[in-house]
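Here the complex is missing a single protein chain, while all its other protein chains stay put.
Take a look at subunit A:
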Amino acid sequence: MKYLFTILFSILTILSGCSRSGDGERPSSSSDTPAPLTVGLVFDAGGRGDRSFNDSAYNGLEMARSRRGIDFMFAEPDGQGSDREAALRLMAVNPDVQLVIGVGLLFSEDIADMAKEFPDKKFACVDYLRSPGVTIPSNLAGMVFEEKKGSFLAGAIAGLVTKTNTVGFIGGMESGVIRKFQSGYAEGVHFVNPEATVISGYIGMSGSAFANPAKGRELALGQYGRGADIVYQAAGASGLGVIEAARESGKLVICTDRDQEYLAPGFVLSTMTKAVDRAVLAMVESVLDGSFAGGTAVSYGLADRYTDYVYNEKNSALISSAVHKRVEQLRADILSGKIVLDETTSLD
């Protein structure tokens, strides 16, 4: 008897844990004429409503729909993201879908396997992470951003704006991916301000390090307490704690991926942004135009401002025009090759 209840209950909870896992959902087709392309999108953990990567990728497809008349469907794996492979397969076996896009670097391995299994479909992966010695299948295009260069510019802003000559960095999970943000940032700070001190910290060593705002707050309060007046955070949802700490101590924070200025107006110095929406749009257009570059990692970098930093009327009070000019010069120098930054991600 008790086992029956236990089993039943377990099944119930697992079912409730999956948010619509595996359902391919089709937003209404806009017209009667057949779409030139149907795209299948698989979200990363967080899914729609994350106001970040997933939402941005979705916007990219909506832009593609209104401009080029494509059709798309999407699937949301559960919170743990364990059924990523199943969701990808669901899209790949659908005869209507010609392009499958996975959002997030955690798809990198699964999507490469899937591309080999379905050679007549095209695949793309946002934030693709190439393992050493792996050849990318010719029907898979990796989509990468220039986090190191973007972080370098964020560091340059911090190094120029700091009054205490001490700035901080807080990363989510300690890994090669996040260390790239840290090293780019530190290089940027020291490039413009060799005297400055950079204090670095990480939330933790597991995936939950990206969802621990309370620890992000404590780490940030510690760094502000040690004299930092600007902290750069690349910590996912844990970064919300860093923003809260900035507001609480009246100091500044630089965010990543998406502009989070609205969370703490006046305390967000800038944001290192990745235009996932425009990158997805460009990827879809490359398939439509026949210029799809499979087998490679396509870079969406500083050029065309796919990877960029935020400078607008909201933070121009914090960044003087002289600082802005200097950072724009650095950006031009990186683009012209005068400043060389290695974008390779170490996987240790």
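Assume a residue touches a chain if its C-beta (ideal position, glycine included) is under 8 Å from a C-beta of that chain, and two chains touch if they have at least 3 such contacts; residues count from 1.
The rule we apply is simple: contacts and distances are computed from a predicted model.
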### Query
What is the protein name, per UniProt, of the chain that does not appear here: "Probable peptidoglycan glycosyltransferase FtsW", "Nitrilotriacetate monooxygenase component A", "ABC transporter permease" or "Anti-sigma factor"?
"ABC transporter permease"
### Residue among A:Glu218, A:Asp259 or A:Glu285 that touches the chain left out of view
A:Glu218
## Note on the structure
Among the options A:Thr38, A:Ser52 or A:Gln233, the absent chain makes contact with A:Ser52
### Task
For the chain that's not shown, point to the residue among A:Tyr202, A:Tyr232 or A:Tyr300 touching it.
A:Tyr202
### Summary
Given A:Leu61, A:Ala186, A:Ala234 or A:Cys255, the residue that touches the chain left out of view is A:Ala186
### Query
Going by the touch rule given at the top, which residues of subunit A touch the chain that is not shown?
1-3, 5-6, 9-10, 12-14, 16-19, 46-52, 54, 78-79, 166, 186, 197-202, 204-205, 208, 211-215, 217-219, 221-222, 225-227, 237, 240-241, 244, 263
